[in-house]
Structures are given as structure tokens and as C-alpha cells.
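Removed from the display is one protein chain of the complex; every other protein chain stays in position.
After this line comes chain A, so read on.
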Amino acid sequence: MRLEPIAHPSLARRAGLPALALLATLLSAMALAALAGANPLAVLGQIAVGAVGSKFALLETLNRATPLIFTGLAAAVAFRARLWNIGAEAQLYLGAIVTVLLGTGALPGLLVLPVTALVAALAGGLLLLGPVLMKTKAGVDEVVTTLLINFILLLLVSYLLEGPMKDPMGMGWPKSTPLVTEARLPRIVEGLRLHWGFALALLAAAAIWIIQTRTKLGYEIRAVGLNIHAARFAGIPVNCVLVKTALLSGGLAALAGWSEVAGLKGHLSLDLSPGFGYTGIIVAMLALLHPLGVVVSALFVAGVFVGSDAMSRAAGVPTYIADIVLALALLYMVLALGLTRYRLVRG
């Protein structure tokens, strides 16, 4: 058996294989449900209802999708340039730290929201800048450095919550002083539990899409990612493009942290992110790195998580099924993409 490249994959192949991957995900989910002793169709139905079946469920899904859109965009932007930013989790937490630093009374009222957002994004970008400069100057693999920084940042948050940022009114819980009201993102519609972070995430996706398809920077990012040698030969300033990409990617991931603190939680805690930074990679890959696709896949992934929580309460199937389903979805999708451009032949 070997792989033979296909020069011009047909439309059926390009559309059919990803569809097949989704179908395979669905079937696997049903098999897992059956394995857990529940009725597969009922489990799927409960996940769907739990994700979008009511106003409350839908809003919960949208809220959960918000940070995933930001981290998904962060991964999508960086991966386009073949810059493997695995550190979105760290950038997210740094964004959250900055939000708490500036949002607990340090700044005057009107300025506080835009300034926290900007400074948080800048901090996240700068956090990714270090690994990128190590990569361009010394050839250090950014996968390793960005991954390790995640752990460093988590320990930093842990320290801050036990020490300098600890909420004196927190009854001993490791959480920060809450944000002042001016630093909080208002809800889009009064009475509905959905904050402006979601709208901003959509806006960010549209902006990234425009950057990638319409601007010189997007052109440069894609050229560097697709063929760095040709890009360099043609005179594209490769290192400069990578630095810009890092600022963009790190900034987006930090906005996820900002939006979670300012929009949802109101304070920093160690459970702020259940791995949004890592899940963002899955979101981006499922979206084939397309910025608008990131919105769709973030909604899908958030729906699976939220729906599985609800299903678990009703059907008694563990919520871990959500993680397995998403992992399988990613594997099937990657496989489908591979088979779009290659075919298996015998001999």
C-alpha cells in the first residue's frame, strides 16, 4: 500500500470526505453511547437539545463558543504562517491577568474597557514574541517553547491568586479581586446572559478573514506558510511577517482571557479556562484554518461540550464522551484532508 498524490481533487472528493468525517464522528459517538449502556439515538438527541434546545442552552453554547472563537482564530492565524503557537492557554491567562490588573480600579471609568482589551492583547502578543524571536534568531522550536510557557503562566496565576491578587473578601478561595463595574463587558440584550465578547469575537473573525484575503499582510502570512523559501527569495521580509503574525495570534488568544474575565466571570481564577487554548487548536483545524469557519467550528465544539453536560445529567453517560468525540472528529477530519490530496493504491 502506498500514497499517490492527486493533482486535481474533484469537488466530490473535497466536499464528500469531510462530510464522511462528520458522519464517522456521529457514528463513533453513538457507539460510545451504546458502550456506556445508553440508547445511542437518545444520547445524540439529548446532546442536541442540551446544546441548542432552549434559549438558556443556546445562550450557554454561545457563551462557551466566545473564547473558543478567539483561541481558534489565534491558532488559525499562526498556523497559516506555519508558526506553531501551542501557547494560547498562556496568552489567554496573561490577558486575564492584565484585565484584572487594570480593571480593578486602576483606570478611570470610560477608558477602562478599551484600554484593558488593548493592553491585554498586546501582552498576549508580546508573550508569543519571545518564542518567535528564539525561533528566527536561534532556530529554537516554537512548539516546545510555547507549550512550556503554558505551565509557567499557570504557576504564575496560581502564585498571584494566593498572593498579590488574592481577593481579601474571597473567603479563602483562590480567586482575584473582582473587576469594577466599568471594566465589565455589558450584556448585548438586557436580561439575556450573553455579553458583548461574543459579538467582538465575530467581529474579530471577520477582521481576520479580511486581513487574510484582502491585505498585504495576509498575503505575506500565507506565502511564508506555504513556501518560506520562495517567500524569502521574492523579498518578503519573512522574520518581520512572523513577528506580526505572533502579535496577532498572541493578541487574539489574550482577548479570549479578557473576554472571559470581563464578560463572564468578573474575576480571575485557576479554572478560568478548561483548556480553551488547546481546544482552540482543534477548532482551527476543524475549520481548515478558515477564519469564518472558526466561528462555525467553535459553535460546534461549544455545542458538543454544553450538550454533553446536559446529556450527562439526563442519561448518566460520562461527559468525557465530549472529549472523545472531539478528538475523533479531529482525527477523522485530518484523515479526510489527507485523503483529499492523496489516494491509497495497492502495491
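Just so it is clear, a contact is a pair of C-beta atoms (placed from the backbone, for glycine too) under 8 Å apart; a residue touches a chain by one contact, two chains touch by 3 or more; residues count from 1.
By definition in this document, contacts and distances are computed from a predicted model.
According to UniProt, the chain absent from the figure is "Sugar ABC transporter ATP-binding protein", selected among "Thioredoxin domain-containing protein", "Sugar ABC transporter ATP-binding protein", "Carbon-phosphorus lyase complex subunit PhnI" or "Anti-sigma factor antagonist". Summary of contacts with the chain left out: across A:R14, A:K216 or A:R343, the touching residue is A:K216. For the chain left out of this panel, the touching residue among A:P237, A:G316 or A:G338 is A:P237. Although one chain is not drawn, its touching partners on chain A can still be listed: residues 7-8, 214-217, 219, 222-223, 226-227, 229-237, 345, 347.
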